[in-house]
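What you see is the complex with one protein chain gone and the rest in place.
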Amino acid sequence: MSIALVALLPLAGALLASLTIRSGRNVCAATAGGATALALALLLSHAPAVFAGEVVRTQIDWLPQIGLSFSFFVDGLGLFFAGLILIIGLLIILYARFYLGRQDPMGRFFAYLLLFQSAMVGVALSENVLLFLVFWELTSLSSFLLIGYWRHLPEGRQGARMALIVTGGGGLLLIAGMLMLGEIAGSYQLTEILARGEAIKAHPLYLPTLLLILAGAFTKSAQFPFHFWLPHAMAAPTPVSAYLHSATMVKAGVFLLARLWPALAGTEEWFLIVAPVGLVTMGIAAWIAIFKDDLKGLLAFSTVSHLGMMTMLLGFGTPLAAVAAVFHVLNHATFKAALFMGAGIVDHEAGTRDARRLGGLIHLMPISATLALIATASMAGIPLFNGFLSKEMMLDVAVGTTYAGLPWLIPAAATLATIFSVAYSARLAFHVYLGPARDDYPHKPHDPPVGMWLPVAVLCFLVLAIGMLPAMVAGPLVELTAQAVIGPAPLPEYKLAIWHGLTPALGLSALAVVCGGLLCWWYAPLLRFRLSLPRPEAKRLFDAAVAALVDFSRAAVAALHTESLRRYAGIIILTIVAVAAGAYLSHPYAPGGRDMLPVSLPAVVVWLVVLAACIGAAWLHADRLLALIVTSIVGLVVSLSFLQFSAPDLALTQISVEVVTTILLLLAINLLPRRSDAEPGLLPRAWSGAVAVAGGIGVALLAFAMMTRSLPASISDFHLAQSKPGGGGTNVVNVILVDFRGFDTFGEIIVLGIAALAIFALLDSALRGAAARRLDAMRQKVESGDAHPLLLVVSTRVLLPLTITVGIFIFLRGHNQPGGGFIAGLVVAVALITQYMASGYVWAASQGRIDAQSMIGGGVLVAGLTGVAAWAFDAPFLTSTFGYVTLPIVGTFELASAMAFDLGVFLAVVGTVLLALSQISRIEARAERTPVPEGPMDPALKPAPDAAPAGE
Amino acid sequence: MEFLVATAIGALTATGIYLTLRGQTFPVIVGLAFLTYAVNLFLFVTGRLAIDKPPIISPDAAAYTDPLPQALVLTAIVISFGMTALIVVLALRAFLETGDDTVAAPSLVEAPPEGESPGAERP
Amino acid sequence: MQLAVEILVSALILIGAFFLLVGSYGLAKLPDLMRRLHAPTKSTTLGIGALLLASLAYFMLVQGTLSLHELLITLFLFLTAPVTAFMLAKAFMLRNREEAPQRPTGAGRNWATMAPADPPGGPAPGEDPLRK
Amino acid sequence: MIATACFVAIITVSLAVALSVYRLARGPDLADRVLALDTLAINAIALIVLLGIWYGTGMYFEAAMLFAMVGFLSTVAFCKFRLRGNVIE
Amino acid sequence: MNHWIIVPIVLPALTAAFLVLALRHDLLRQRLVSIASTVALLAVAIGLVVLADDGTTRPYAVGDWPAPFGIILVLDRLSAMMLALTAALGLVVSIYASGGWDTRGRHFHALFQFQLMGIGGAFLTGDVFNLFVFFEVMLIASYGLMLHGGGGRRLRAGFQYVAINLIGSTLFLFAVGLIYAVTGTLNMADLAVKVAQVGEGDAALLSAGIFMLLLVFALKAALVPLHWWLPTAYGAASPPVAALFAIMTKVGAYAIIRVHYMMFGDAAAAAAPWIVGAALVSMAIGALGALATRRLGDLAAFAVVWSMGSLLVAIGMFDPGAMAAALYYAAHSTVAGAALFLIADAIAQRRAGHGDALVLASPPTQSTPLSAAFFLAAIAMCGLPPLSGFVGKLLILDATRGPLAVWIWGFILATSLVTIIAFARAGSLLFWKSEAVAVAGAAGNASSPTPIPALRRTALPLLALLLLPAALSGFAGPAARYFDAAAAQIADVQGYVDAVLGAGDKAR
Partner (left out) sequence: MLRRTFPHPLLSLMLLLVWLLLVNDLSMGHVVLGAAIGIVVPLLTARYWPDRPRVRNLPAIVSYGIIVLYDIVVANVQVAMIVLFRRNDRLRSHFVEIPLELRTPEAIAVLAGTITMTPGTVSADLSSDGRSLLVHCLDADSPDEVVASIKSRYEKRLMEIFE
């Protein structure tokens, strides 16, 4: 548990830091530092055990189904890395407290920093590789936040984005690699994976796994060709650069290589890929570093170069090289963090980081400059400083390594890289800190407050201590760590000492110092030479690649998503036709054996009418009124067909829906354009015609195939049998609708109700804004003054009670004969609409005062409560009951709960139709410019004063 | 008879598809109405064709046609009525708002025009 | 008796069908709308009336069941047919003023259909008034 | 005999349907088409009544009634549209 | 019979009806009733999850008619989980919308409750035609909600949305018709039995029906090439509605599981590679679209297409292990998608004059909490740790087997990278570049302060939506146990059939 806490404490600190900032900057920094120190103490409390050879572990289940768990362990490598992260973290926090300006939000900074620290410690201590991935990606995310901390700097944003994309992308590949690794090893626990190294290396999927994992490691550690992101991450505040981009995050890749060394290293593939990548990175980055004027840029490429060196060492795959790598990680962390902080001090004090504008700082800020020179010497590999020791080991190993049959290749290249390394170190020393004092700095530099240089001093102390007494200061730690890296195999013979005798490595080292110094001496001609070389700018390539991706995506989306309904619908329908045809044709089919009905003359006539209507609609649809008339005919014919084929209920429903639809469409046409515009071109028409014909033929074939085969045994046999005894009605369709499948009907009236509410909401808003302005500007082209023709008014007044009586009739008989609540509702609604049509909306509405919305709500409520009522009898929703009641005079009649349900249906239907139609009419009234007579038959037909009043 | 019905359904479907693929709202609505007729008939004839066998229980009836597809079609008719009503009003409303009766929508990738801020509505 | 009933029913059926045909024939044949109106509004009503009587007779006399509701349809048609014709005539005259009659005598007013002139200016509905 | 009469009548009415469709297609005025539509509805009622007699069932009566209602309403609606634009004003 | 099973349908329906009947002039009470009802719904749904977790498949015979003759609702782990997800999302969205969005049009809460009813019905029903009805309820409510607030873009996009879905509804009926014509039944359990017994000669018709039905569901699930409507509609819908819609695509995915994977089994198995293939293309198009768009809302919409692709990859494997991953991913992507839409709205409301357009502009006010929220939602959506998207991705990758595995892994990882790029670009434009502009422009013009809507009113739902992915990730173990059990229950088709059709023994 406590190991998990090492990773989680900084996280808690992140939360606390963002909260305590209200109490002041010191409290905030103290919180951050305290959390880090606590975590460090916790970690170190396990150190004795680890040094004693134990592996401390803890495990909490997270997602055991796939083997993801919160398991942490501390072995030598973990202790080393986590310790490094926390110690440097502590120093960085101290440094940052003084580095950040008043205007910089410190709470956010420490929150991000500790979030990152937590992720890093997690990477170092995870035992579960899936958990490792979690922390790995978290480091990318938190570094994204940290690099972009200064939001006003465009470089910060770009650098952050680039870092995220490169390392995040690598992280994705790493996910794949780790999953494969786990799959091969049969476990996601590191200890088990490491124990099965031989099996892994022999597995056929070894190479792809290796490549994926290396992709993760190389992107993170900025190895060639992914080296370009790191320098751009330098837009971050210096503490961030120092922490992430020198000491910790970029080393995560190297850590990963070290961590998986027993499982993956030692093969031919490993050596052939990893070593040259490291070597090339080391050389190229060092070469670029020489010419960087920005101090942080120089240090950044230097870091890349050193990471390359570590990668190369691990890539050699030998235990000795691994020891060298471990040792160099330690050394590099100390001097490079010191250098970054030193650069920050320069920037902070002198107001610039440009080497061309700097020089002779030793005279103005002696403490800082001295410390920086110590670290620089270490970086250059000068004896007595720790950088020398690990570089010696590296050269020693390199000398013994043969690549591609050429024994000189690696030593020569490594030496060349070392020469460059000395050169940029010398440039840093001589062009910035040494030399004559200048007086043209933007600010006059002084040594900073002690809080800023103390962390550097601590690190420089380490540099010197290790450099002079390596075996004593670093020996046990290196041994422990190296042992953890190479796994169960015994450690090789090696000696941490300044003097190993006159070895080839010492010669190469000396050569490097001399040549490097000369290069620095000849900086001006070297720079000219460099400028004459082609310099592919990796950032530009990256930006171009991203821009190309964005352009491609825009082009693709613009080409695909044209927002043309014709195309969308066409593609969808074509897909449907193709899929249905494919499914149909790939399965056996036998023609059906059902007897067909004989053709009759009326049927042929009706059939011809349908065909004519179809052709007419397709041909003449531009005239919308005509299209509507043709549609009405089809509705009529469909209704007749229902009647002919034994479906009276359907015929009734279809025909009554038809008339309401017609009125609705007429209302809409009145405000819409009367004609559709001419279709553009023959080709689109031909194309949609082809789709249409394909769809039509397909449906016709399916329908024919279906109708000509006999009916399977259907659940409707039960409905026929149970309709009367179980449902209490002889109209089976109605009993199905209100009882067997009453739940469908419940949904159906809700659909209607929603439609009406949505229509109401839509049109309600048309009385405001652009729509209202358009309506106001619209002039109804009213041609006739007779708004309420007398004959129509009188006849509808007579018809209303008649129709309502018919509606009641249809409602009551529905259970036993064709009819029911739905049709009755439509009939009554139509009767009322007729009043509106004849006598005018205003007048009719004022006479009736029907609250359509309440009818809808009430209808649904009645239907629903009828269903709920069954619960009182512990019967399921919508369980119906019926009985026969006998009253004197009246006789016996049936009462069924389904009637209450049907009443709900009735109400909802009436409400829906009235609401929908009256809402549109309300909108139309807005477009009306000529005064509409308020009510029917006025003014002229109102009884003249001389005439006797009608009626009474 | 089955042939006539099948071809009629096919013709209605084809007309419906053709009109649905037009560029303006009203033909699309008419097309959807045709498709509705077609599919309602199709669903109806899943109970096969039967003449003079309405599913109304009576002692003299010899046989009944399958009542279930009828009930399903009834539900479908009602639902499609609601849908038709809504889409008609929607077409009308969109026309009133934009003065344009075509069925295309604004592009998803072009930069939003100056001054228009699509998401900037405030409650 | 049975024969007489059958003859009666059959005759009514045929008479009804005949008038229906005449109505549609007139619709197809007559030269303009005002004249076309005469045929279907009258003939079809009588045609349907005869058919409904046939139905009534058939159910009462042949099937022996009481069936009077056919009368309702007849009633409905008689109530609506004049209105239909009236509205159609108005719709026709409005668009074909050259075929419409002169103004009514004696009164200061026009026929209701023709009464007011178009409102001045303004685009027709369906055109976009805001886009000019 | 009644069956024969029905058969003849059905064919006659089918002819009437065809004639109405002819007028509907020809027009020329909207009123002509609407009149044709109305006549078609009446023809449909006739067919329904004839079917009722043919099959000896009263099941189709309501359908005939609704057809009558719908024919009337559609006609009125179309005419009102032509006269006033707004059907419900 | 446990009547609680039907409550997730009846409660919102009655609430909506009541809102229309009694409270339509009183927005404040509407909000109260709507939220209270949704709280109750969530409580019931959670209760049902607990109930279902005993592994019993519980049929509920509406109207007391035995299966397969009446309509049967079925509660199992899968449906319970989807109900809970719906209710949770519904609660969040209803609270968020009560912060002011509901004033932009009429009947928001009634439509909203009806929408919940439709979704609940779709998840519960065990009857194919009843599924159609609930699809329609859900859709028509979604039309109303999608158009809520009006505006030209929304209306035009709405027309496309409605038209395409009407094509889908038509297809649904064709498909159901074919299936009924061959099998004579509509009950899902009965279908599972009957489909296996269909005669050789009927196979072509049946299979045409099955595949047409698959397309219906795929249309709802926005599977390429049927996905066109989604970016248009979701991008144009008012954000709270788009957030609610995050569950609607899942209905399509759910139906594929319930109907095709469970009931049609072998008869639909041929579809599996096609689903996976189309889902991979969906991921590609979704990711590219996310990168291409110029509005945050559109980006979120394409991200939904992408996540649906990931989900359907898992479903399309037709394998219990992958199914568990799919269920997890469904829950995750619903919440993450919804969060994105709401955050896009919160940002849009605070960027005067620029809305959610991805252009250089002055920063949103209250940018710190907003940027944090956006960052979290983006992380969740992209599948970066530590939120649920990462776990979901791991589960899917882990479950991927077979010859397509390389492709699937490749597509998932490559498109993940593209979405990361898209979100990184968007975020840096909205929060970083914009601050740069503000800093640069601050000196020149003292812009008039626009009234800032309080973040407090919407903070609670936003926070809830961000906590859910965290919780889903933190409690991935228990969650995955449930999903594994659900997947096992899904695989046990015979158990489902016995539970549903066995209920028919006690016919009255």
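By letter and in written order, the chains are A, B, C, D and E; residue numbering begins at 1 in each of them.
In this text, contacts are C-beta pairs under 8 Å (C-beta built on N, C-alpha and C of every residue); 3 or more make two chains touch, one makes a residue touch a chain.
Values in this document were obtained by computation on a predicted structure and should not be read as measured data.
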Next on the checklist: For the full complex, can you list every visible chain touched by the one that's not shown?
Outcome noted: A, C
Checklist outcome for this item: The one of A:I367, A:L526, A:A556 or A:L790 in touch with the missing chain is A:L790
Checklist outcome for this item: Filtering A:W150, A:F542 or A:F809 for touch with the omitted chain leaves A:F809
Item to check | chain C residues that touch the omitted chain in the full complex | outcome: 18-19, 22, 25-26, 29-31, 34-35, 37-39, 41-43, 45-46, 65-69, 71-72, 78-79, 81-83, 85-86, 89-90, 93, 100-101, 104-113, 115
Next on the checklist: Even though one chain is hidden, which residues of chain A still touch it in the full complex?
Outcome noted: 785-786, 789-791, 793-795, 797-798, 800-802, 804-806, 808-809, 813, 835, 839, 844, 847-848, 889-893, 937, 940-941, 943-944, 947-952
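Heads up, the rule we're going with is that only the chains that are shown with their structure count from here on.
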Checklist entry - Using each chain's Cα centroid, which is most distant from the centroid of chain A? => result C
Item to check | Chain centroid nearest the full-protein CA centroid | outcome: E
Item to check | Between A-D and A-C, the pair with more C-beta contacts | outcome: A-D
Next on the checklist: Need the CA-centroid distance for the pair chain A / chain E, whole Å please.
Outcome noted: 15
Checklist entry - When the C-alpha atoms of chain C and chain E are each averaged to a single point, how far apart are the two points in Å? => result 55
Item to check | Multi-chain contact residues (two or more partners), chain C | outcome: 76, 80, 83, 87, 90, 94, 113, 125, 128, 130
Checklist entry - Listing for chain B: what residues touch at least two other chains? => result 20, 25, 28, 38, 40, 42, 46, 52, 54, 56, 68, 72, 75, 79, 82-83, 86, 90-91, 93, 97-100, 103-106, 108-110
Checklist entry - So in the complex, which bits of chain A are touching chain C? => result 669-674, 770, 773-774, 777-786, 789-792, 795, 798-799, 802, 927, 929-930, 940
Item to check | Residue numbers on chain A that touch chain B, as the complex places them | outcome: 554, 557-558, 561-566, 569-570, 573, 594, 596-600, 603-604, 607, 610-611, 614-615, 617-618, 621-622, 624, 627-628, 631, 634-635, 638, 641-642, 644-650, 653-654, 657, 660-661, 664-665, 668-669, 671-673, 676-677, 679-680, 688-689, 691-693, 695-704, 706-708, 710-711, 714-716, 719-720, 723-724, 730-733, 736-737, 740-741, 744-745, 748-749, 751-752, 754-756, 758-759, 762-763, 765-766, 769-771, 774-775, 816-818, 822, 912, 916, 919-920, 923
Checklist entry - Hey, which residues of chain C end up touching chain D in the complex? => result 6-7, 9-11, 13-14, 16-18, 20-21, 23-25, 27-28, 33, 36-37, 40, 44-45, 47-48, 51-52, 54-55, 58-59, 62-63, 65, 67, 69-70, 72-73, 76-77, 80, 83-84, 87-92, 94-96, 113, 125
